[in-house]
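In this view, the complex is presented without one of its protein chains, the others remaining in place.
And then chain A:
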Amino acid sequence: MTFRKSHPLIKIVNSTLVDLPSPANLSVNWNYGSLLGLVLVIQLVSGIVLATRFSGHSDISFDSVISIYQDSNYGWLLRLVHSTGASFFFLFIYLHIGRGLYYGSYIYPEVWNIGVLIYLILMGTAFLGYVLPWGQMSYWAATVITNLLSAIPWLGSILVEWVWGGFAVGNPTLTRFFALHYLLPFVVTALVILHIFYLHLYGSSNPLGVSSNTNKVSFHYYYSVKDLYVYFVFFFIFMFFTLKYGYSFMDAENFIPANPLVTPTHIQPEWYFLFAYAILRSIPNKLGGVLGLVLAVMVLFLFSISSTQLLFSGTIYSPLARLTFWSLVSVFFLLTWLGSCPAESPYTEVALASTIAYFSLMVIMCVWPHVSTYLYLKS
């Protein structure tokens, strides 16, 4: 037997990247997974190198970021790569989830559920990382989001002070956020390995939505070269954004050191959280808003319930489901925009309507495959 199939460690790499049977008809929508892996590596490497220069104490963290820019070799580039990389990470994960909803990838429940868990932990990681530079938006985003925990009945206020490490967001908060921001990406990496493991038990889905067992090609050269090609395209777009528009994703308020006595006029998170932020603000009740925020992501777990029983999954064979999917995309864009708008009329009314539309469309997309399967079996 050849070396790559017999060596105990190399054969794992071989069965994942070389001799893996892959559907012959995978489109570009199947590239987002490998792109996410690439961006994860970029974030890990850039983040660890940044961590060698960063100081996680509230008195000097802001200045340490300036020092990274001015004193470290290519520190400015590393910081821009890391912050732009976070945006691309979320762009690709939204495209990856969108592919999953459109083509019905939730028929693999373990893969799907681990994927949603990765998304949740990624959101936590990004939030923690945003606090570290200790700018105005870092401090006040931390204040707003940690205060959400106080909506929990009975335990809320104790929980918040426990997370803060004090009676307000301060140095203990920053220190523990740095520790957690360093830890969680490795948890994400472990979950990604599990995600790929479960995927390879079933084999990748394909754009036709039917079994591809009669039409497989080996991963190498077809998809290794295709992935490499898309890596180059990504590299070009990524460096273009990083070098020319590196500050376009950054909030101007975060160039001001954190001041607990001055609240920014418009507190808003980065673009990838705006849809959830809009849902949070659209519900007048505090606990209701927090539940809405949590459910906006947790609703994805609904898709994998009983999904192995489905005969039809995804939207490709149902025009109504495809309209629902694109309506969901449109509502997502609307909510993202509304999250950046001030919390006043008419934005609040439109945000509330969009929130209702978001959850309704998600439930329709979740239930429709089950209805189709039931109707088909009944006939």
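By definition in this document, a residue touches a chain if its C-beta (ideal position, glycine included) is under 8 Å from a C-beta of that chain, and two chains touch if they have at least 3 such contacts; residues count from 1.
Note that contacts and distances are computed from a predicted model.
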{"item": "Options \"Phosphoribulokinase\", \"Cytochrome b-c1 complex subunit 8\", \"Glycosylphosphatidylinositol anchor attachment 1 protein\" or \"Sesquipedalian\": UniProt name of the undisplayed chain", "value": "\"Cytochrome b-c1 complex subunit 8\""}
{"item": "Touching the absent chain when the full complex is considered, from A:F241, A:F301, A:W337 or A:F359", "value": "A:W337"}
{"item": "Full-complex contact with the absent chain, from A:R53, A:H200, A:K286 or A:H370", "value": "A:H200"}
{"item": "Selected from A:N213, A:S248 or A:S379 as touching the chain missing from the view", "value": "A:N213"}
{"item": "Positions on chain A where the hidden chain makes contact", "value": "12, 15-16, 19, 21, 110, 197-198, 200-203, 211, 213-214, 216, 218, 319, 322-323, 326-327, 329-331, 333-334, 337, 341, 344-347, 350"}
